[in-house]
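For subunit A:
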Amino acid sequence: MVIPDTTSFMIAGYAVIFGVMLVYLVSLALRFRKLRQDEQTLDELDQDRQR
Partner candidate 1 sequence: MSDPKPRWLSILDVVTIIILTAATLLVFLYAPTEQTMGDVQRVFYFHVAASWTGMLGFIVAMAAGIFYLAKKDLFWDVVGLAGVEIGMVFMLIGIVTGSIWAYPAWNTWWTWDPRLTTVTIMELAYAAYLMLRAGIDEPERRARFGAVYALIASLSVPLTFFSIRIWRTIHPVVVAGDTSGTFALSPKMTTVFVFALVTFSLIFVDLLWHRVRLGLLARRVEEKKLRLLD
Partner candidate 2 sequence: MNWLTPFLKAVSAVVWKDLAAELRSRELLSAMLVFALMVIFVFNFSLELDVQARASVTTGVLWVTFIFAGTLGLNRSMAVEKDRGCLDGLLLAPVDRTAIYFGKTLANWVFMLIVAAVVLPLYSVLYNVNLFIPGLLLVILLGTLGYVAVGTLLASMAVQARTRDILLPILLFPVALPLVIAAVRASSGYLTGAALDEIMPYINLLLVFDVVFAAVALITFDYIVEE
């Protein structure tokens, strides 16, 4: 019996798996960076206020 050629589907599947995971990781990284910048700005403003 001939094994059907479904390689393209396999590639599509793995593209989705790794693609979505990557997008989520990038989203996490970007959100972390933004919040750290916010935290730094707020800390500086706080210090300015205390002077």
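Here is the rule we go by: a residue touches a chain if its C-beta (ideal position, glycine included) is under 8 Å from a C-beta of that chain, and two chains touch if they have at least 3 such contacts; residues count from 1.
How were these candidates chosen? In short, all candidates are chains of the complex that A comes from, given by their letters.
What you are looking at is a predicted structure, and each value in this text was computed from that prediction instead of being measured.
Novice: For subunit A in this complex, identify the touching candidate from 1 or 2.
Specialist: 1
Novice: Give the list of subunit A residues in touch with candidate 1 in this complex.
Specialist: 1, 3-7, 9-10, 12-14, 16-17, 20-21, 24, 28, 31-32, 35-36, 38-39, 42-43, 45-46, 49
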